[in-house]
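Excluded from the complex is one protein chain; the other protein chains are retained at their positions.
For clarity, chains are labelled A and B in written order, and residue numbers in each chain start from 1.
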Amino acid sequence: MSQELVYRLMAELDALRLIDPHTHIDPRSPSATTLSDILGYHYYTELAHSTGLSRGQIEDPQLSPKERAERFLLHLDPINNTAQYAWLLEMARELFDFHAPRIDRFNWEALYDAAQARFDRPHWETEVLDASGLDAVFLTNDFDDPLTGFDTNRYVPCLRTDDLVFHLNRRTVRERLDRASGIDVHDVKTLRSALGELFQHFVKHGAKACAISLPPDFAPVAMRAGDINTVVRDIYGGSYDDLPHESSRQLSYFVFWTLAEFCAEFALPFDLMIGVHRNVYPQGVHQGRDLYDSRVSLYQYRELFNAFPQVRFPISVLASVTNQELVSYAWIFPNVIAHGHWWYSNTPSIIRRDLVARLEAIPRTKQIGYYSDMYKLEFALPKFRMFKRILAASLADEFVIARGWSEEDAVELGRQVLRGNVETVFGV
Amino acid sequence: MSQELVYRLMAELDALRLIDPHTHIDPRSPSATTLSDILGYHYYTELAHSTGLSRGQIEDPQLSPKERAERFLLHLDPINNTAQYAWLLEMARELFDFHAPRIDRFNWEALYDAAQARFDRPHWETEVLDASGLDAVFLTNDFDDPLTGFDTNRYVPCLRTDDLVFHLNRRTVRERLDRASGIDVHDVKTLRSALGELFQHFVKHGAKACAISLPPDFAPVAMRAGDINTVVRDIYGGSYDDLPHESSRQLSYFVFWTLAEFCAEFALPFDLMIGVHRNVYPQGVHQGRDLYDSRVSLYQYRELFNAFPQVRFPISVLASVTNQELVSYAWIFPNVIAHGHWWYSNTPSIIRRDLVARLEAIPRTKQIGYYSDMYKLEFALPKFRMFKRILAASLADEFVIARGWSEEDAVELGRQVLRGNVETVFGV
Partner (left out) sequence: MSQELVYRLMAELDALRLIDPHTHIDPRSPSATTLSDILGYHYYTELAHSTGLSRGQIEDPQLSPKERAERFLLHLDPINNTAQYAWLLEMARELFDFHAPRIDRFNWEALYDAAQARFDRPHWETEVLDASGLDAVFLTNDFDDPLTGFDTNRYVPCLRTDDLVFHLNRRTVRERLDRASGIDVHDVKTLRSALGELFQHFVKHGAKACAISLPPDFAPVAMRAGDINTVVRDIYGGSYDDLPHESSRQLSYFVFWTLAEFCAEFALPFDLMIGVHRNVYPQGVHQGRDLYDSRVSLYQYRELFNAFPQVRFPISVLASVTNQELVSYAWIFPNVIAHGHWWYSNTPSIIRRDLVARLEAIPRTKQIGYYSDMYKLEFALPKFRMFKRILAASLADEFVIARGWSEEDAVELGRQVLRGNVETVFGV
């Protein structure tokens, strides 16, 4: 039967050891210390806020971790239909040995305590990595992260560049750049040198990617240094927090383009996460304020893809409508790679639709199945499981049944998108 | 077996008593008087026109109801694949006891007569409500509707505001507003007062919502009264039917924003039906002229959602591509609620896709499953049945099978989106 087939494929996929190519893990505190760390993930705080908890209740600094956890755990009923809730239940079952079919006022404390008992184990970090089948996870490092004090083979550095591209008008960002690069930036030439120093530093510490998230109206073009020099001198001369819009845009394009040049020079893939508008809902909870306008096209990046044939661009799109363009651009451009299922597109029915369209039209070497985007290691297991189940079902339906593939071949395709391509694309 | 499961869930959902939260029912003539009333629904006239019947044939005022019905019933073959035709067959079977697998020249008259026999019954209106499981239906009332002469518990008033927002440049609309409000409007202040009078009137008569349909290029922002005063004085001074585009836009935004303010003051939800272009096909049949440009974003409404946290916004989107944004905005904004499956997105495969994306990511308290949008009560049964079957299948696949939910829990989720949330969102 087909369901048995899916189970068999899932079992094979679930036995793989993986590398998670995009997370927000803090390598100095990678796993949760209390269940409040888990429930403080914006996927839960924003849903709690959306269903009636106030920001004050959610972010109350007076609460102990247990009180904060209680507050969330007793407010799960309005969201128990969501995929996010399903992650929590699966995490509780698989990692904390908590098997109730739902969390309620009678059992929330048992869950809290069961979780705490795990978190308090001396080797919990390694336990949870093992239970999740993870060999390594990629980080998201600020450009001025010293990258010391952790094992960069397990926690792979990745240079995150949003601040550089979008917030160089802020004095604090400029000061951080001067400090991190050791260069007194004051014009285009020194700005370029400072950016180069960051790449030197990151690559020396084992960084495997440069990454950035981009708003839907971003349409980068090459800027001439001469054109941008006045803007750079202006922001470095004055105390500009309010650069004119057009200058700000030009500066963003210039810094972005320069980053792509360094990606070429240092042979780093440039992860583009396309489509987010920041702070659409300023009254929202921390990290629960960003949304999007789904009217965006990869056509906006054609000049970039043409200008940097030697740079690999793993691309995530925020809205599912952009997935077909991602499929087509990855089919045509050698340097475009489909990368995971991001944020608002990281729910089962959207993943299924987007994944099948990729599997049937993008070369198998040019798609990376999934990353967790997690802040705490405990989320890898439920998030990857969700994806692997969908992958198993897709391989069963579209390859074993529809095309007559052997199960071995189907699993091999699954292995490649889950693990093999992470290795080849990022060189790990 | 899974099909058995779907049948069991469907049976439970189909036994629920419902409230239809958006219709175009005329409470003084809620059910059909002849089959011509049914076939005159634009869903049929426009398909007949699209497949070759001329406007003259369709709208010929000389025809008797039976002649008109005959004309449509003998022109069904080209559209017998459509969901719209399936509604007609199900209505015929369930309400008129007509069981032929298709309608043709041999049986059309039997159908006509069978329907007529029902329509002529003394309590047909109540019969059809009962057969359809409806406790109440929301109306779509012109702003100058006296709201008298019907039971507002069964037929719940709803203030429709398209004319006010988009057609205040028309003298007839201004005169209707003066008459309905009892105020001699001539500037921003009196305009605001007049709008307030409408809310007074509607709320006094049990209105439960304010509603409007909006074109895809509508992007409302707060207007300052001072900026808009000249425009208002201009249209009230002259006989302006041709307001300059920019002034017209500003006036629309101002009236719209003022309506939102009154929704806050009177605690009325503000139904936004987003994305329709009116009169795209002027040669089309009555109500069969509107289409859309699917390039629209809820991002256009960010200022509104932020400005009115106390107003609930049940939102319908015309194009399915906007559904993912609706899911994400309802996930983040406490005041955004997903509302039904509107018009061109009200066909089975689109509903299925949009519904599953909602069920897996929007809090269960923030989604209203379905409304019929009907003009005659007879359509509630086939339209809601279509939706309930899709809901039953989605609950079976995504919750009972994929997540191991009990059937009771799945039905309870179905009940909440079908009925419970109509009560809590609209306060009925």
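The working rule: a residue touches a chain if its C-beta (ideal position, glycine included) is under 8 Å from a C-beta of that chain, and two chains touch if they have at least 3 such contacts.
Because the structure is a prediction, the values reported are computed rather than measured.
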Which of A:Tyr7, A:Phe150, A:Phe266 or A:Trp331 contacts the chain that the document leaves out: A:Trp331
Contact with the hidden chain (one of A:Arg55, A:Arg154 or A:Arg302): A:Arg302
In subunit A, positions touching the absent partner: 295, 297-299, 302, 305-306, 309, 321-322, 324-325, 327-334, 353, 356-357, 359-366, 398-399, 402-404, 406, 413
Subunit B residues touching the omitted chain (full complex): 46-47, 49-52, 78-84, 86, 101, 277, 280-284, 288-289, 291-295, 319-321, 344-345, 347-350, 353
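In this text, only the chains that are shown with their structure count from here on.
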Rounded Å distance, subunit A centre to subunit B centre (Cα mean): 39
